[in-house]
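The complex is shown incomplete by one protein chain, all other protein chains being positioned as in the whole.
Coming up: subunit A.
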Amino acid sequence: MGADNALETAQNVGRNMDLLRFATAGSVDDGKSTLIGRLLLDSKSIFEDQLEAVEATSEAKGYDYTDLALLTDGLRSEREQGITIDVAYRYFATPSRKFIIADTPGHVQYTRNMVTGASTADLGLVLVDARQGLTEQSRRHAVILSLLRVPHLVLAVNKMDLVDFSQEIFDQIQAEFTQFATKLNIPDLAVIPISALQGDNVVNRSESMDWYQGPTLMHHLENVHVASDRDLVDARFPVQYVVRPKSDEFHDYRGYGGMVASGVLKPGDEVVVLPSGMTSKIAGIDLFDQEITEAFPPMSVTVRLADDVDVSRGDMIARVNNAPKPSQDIDAMVCWMTTEPLRKGQKLAIKHTTRTGRALVKDIQYRLDINTLHRDQETKELGVNEIGRVQLRTTVPLLCDPYSKNRTTGSFILIDEATGVTVGAGMINSAS
């Protein structure tokens, strides 16, 4: 991309540019940081002083090449150890799309970071080293992305230059992964042969792999269709904040601020307020000082109701004939994120949409081995970075949907009440 392109990109940022959030998974050995460095460099998202700093460091370390991985390893201890220990967010744009990368470390002890990065991603990018093929780690990454219901997955087969750009090796990895993916929930899969170090099929087409007819990685990222991933049918509006100006000009104004989780809201819609079950009509929807005719995800708006019903933070506005049933018995997959294990009988704080309560761990049904998908039903606890199926009883009813239907109303976090730390991430299977 040249300077013209950079100018066009910069001007489009404020126009109708699209957004794609993607999560990358892989270890330093897979060349993940190099790939991200390459995407930033070839899309002209890296500035001269950043590149100079990296060139100087590479030279000081005695490398005979510029280590693009140094661009992304942010914290000092990571630079010293040469590993990525936390989720880092990176930004770049092309004329049609802005990208937010959640860059997550690949090692098993960092499962919690990958879960974190995947939670907001539209697309997951898994890297494998062509010389090694699929490893336990790459399978684990695909499983996590599937559990977090990331709708699009790309398997980038990296280091093709080190296997003489062999089609046979690529085909073999692709076949093996496609076979494995049938066991998972991956609605959309693309497999792309690349060399991050040399730039083949990252932004520019490879001249060494004419047997590959598919898109480059960048072309795929720019064109993958994400708008239809949203649910525009089931209206869910968790009430976040009650707007009451009490000023002379807006004396009687009472609006409910929140972000549309799913569905489309319109003035005139018959709605129900949960958990009370009171019904009303949408009188108007405000976006700052304008009244709008429709609100859809992920807009932050203020909804006004026709009747003076009691609505507060933590409530949900849904359609009369399409609303979740308030439930206190929750069956969920939980990723445990702290060293002290999760045990039956434990009590935790729970945050779900804008609702906060307490949860009792009624049962741990099984621990999922994310390498083999084996369900270990003998387990009595979940250790750090482990994922399992858990039954919870909550003090307040949750206004939830299955995570497979709705990533916003189907997710929750668990908080240790003594330390205040987020210790678990939950994805709801069912509620009753």
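Quick note on the criterion: a residue touches a chain if its C-beta (ideal position, glycine included) is under 8 Å from a C-beta of that chain, and two chains touch if they have at least 3 such contacts; residues count from 1.
We adopt the following convention: contacts and distances are computed from a predicted model.
The complex includes a chain that is not drawn, and of the options "NADH-quinone oxidoreductase subunit E", "Sulfate adenylyltransferase subunit 2", "ABC transporter permease" or "Hydrogenase-4 component F" the UniProt name matching it is "Sulfate adenylyltransferase subunit 2".
Contact with the chain that does not appear here is found for just one residue of A:205, A:219, A:281 or A:313, A:313.
Only one residue in the set A:7, A:175, A:283 or A:320 touches the chain that does not appear here, and it is A:7.
One chain of the complex is left out; on subunit A, the residues touching it are 3, 6-7, 9-11, 13-19, 47-50, 53, 57, 72-77, 85-91, 93, 97-98, 100, 112-113, 115-116, 119-120, 227, 230, 232, 240-241, 243-247, 249-250, 253, 257-259, 264, 286-290, 292-294, 296, 298-300, 302, 313, 337, 349, 351-354, 407-408, 411-413, 415, 420-422, 425.
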